[in-house]
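The complex appears here minus one protein chain, its other protein chains still in place.
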Amino acid sequence: MKKKKSVFKEGQITSDFIANAIAKHQVKTQIGAHNIFLGQVRKDVIEDKTVKAIDFSCYQEMADQKLHDIREETFEKFDLTCMHIYHSLGEVQVGEVCFFVFVSAPHRPQVYEATEYIVNRVKEEVPIFGKEIFEDASYQWKTNV
Amino acid sequence: MKKKKSVFKEGQITSDFIANAIAKHQVKTQIGAHNIFLGQVRKDVIEDKTVKAIDFSCYQEMADQKLHDIREETFEKFDLTCMHIYHSLGEVQVGEVCFFVFVSAPHRPQVYEATEYIVNRVKEEVPIFGKEIFEDASYQWKTNV
Amino acid sequence: MKVIYFGKIADVTNKTFEEIQLEKKDVKSLIIYLNEKYAIDLNEMQIAVNQNLVSKSEQITLKDSDEIAILSAFAGG
Partner (left out) sequence: MKVIYFGKIADVTNKTFEEIQLEKKDVKSLIIYLNEKYAIDLNEMQIAVNQNLVSKSEQITLKDSDEIAILSAFAGG
């Protein structure tokens, strides 16, 4: 369950991909509760310019290391059966999903907090960069605040 | 968004149904964060008997009323764009999903808590009954503790 | 007075509804009736009047037009 695997996906995370991840957990019959977080690219308007897409990039070696640490520390902190993290690289259009956190446990009490913990740590600690591309093709660099 | 609609589905909630619900939200470009809770039927062992399925039934008129109240009160309490609740009726096998709560908002801070709030209220207040059917075809009535 | 049964209660009474004649139409008399006829214990049942749970300890009068439901423990989710 704790094996290191690829978090990064080229382009959007499709609803089919998410469905497939859920379906795979039906054989794990000790699970009673799943919690899923999805980050979707918002059509923000920044100083009269409308976001059309975000172009993600990352510092892969450091990202893999940080994601590995987050995974290990989440399993230590919460009683989970599985956890999965996926993040897009490259261009993701407005309305598309770019971030998918999936936590499963026998019982529900800790799943919400575990998901929130993972989401916050990924946002704060994993070196992922995002260029907000506006409809007029200009851009600005996104910052997690 | 707040319209009253059918929560109850005959049999399991499939991953395709979940995927479709997610995909439908791509046009709502003000959304930045989704949180999903899934309840999955656990293969519990109770006094040497193994659960094979849960057979759900409900007191429909009261359930609809309570679900309506929960929906209204959740929208008052949290800044959400959408929320959806689905629950199975009839037999749901071990490993299958019987409960699906889906919350969406512009930003993430409240989505985890909103999901937890809805899940807890549905479990405590909505008159849904479940017969845990064991592999030997005997059964017992499930209670939310 | 029509009473409807759900969950384990319907299982124990072996019916989903029945017409009950009570001398005094109130919650206390209904509880006594169910206990005597079906041996359903007080803490095994919840009583909803017009789709709202009511207290089992208060003296609540029932009308023939009320929708009276006897429910076992909830198990959704």
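Read from first to last, the chains carry the letters A, B and C; within each, the first residue is number 1.
Operating definition for what follows: contacts are C-beta pairs under 8 Å (C-beta built on N, C-alpha and C of every residue); 3 or more make two chains touch, one makes a residue touch a chain.
Here the structure is a predicted model, which means the values were calculated and not measured.
The chain not displayed here makes contact, within the full complex, with A.
Per the touch definition above, the residue from A:Thr14, A:Gln65 or A:Thr81 contacting the chain not shown is A:Gln65. Residues of chain A that touch the chain left out of view are 39, 54, 56-59, 61-62, 65-66, 87, 98-99, 119, 122-131, 141-144.
Assume only the chains that are shown with their structure count from here on.
Computed from the mean C-alpha positions, the centre of chain B lies at a distance of 27 Å from the centre of chain C.
Computed from the mean C-alpha positions, the centre of chain A lies at a distance of 49 Å from the centre of chain C.
Averaging Cα coordinates per chain places chain A and chain B 23 Å apart. In chain A, the residues that touch at least two other chains are 108. The residues of chain C that reach two or more other chains are 77, listed in rising order.
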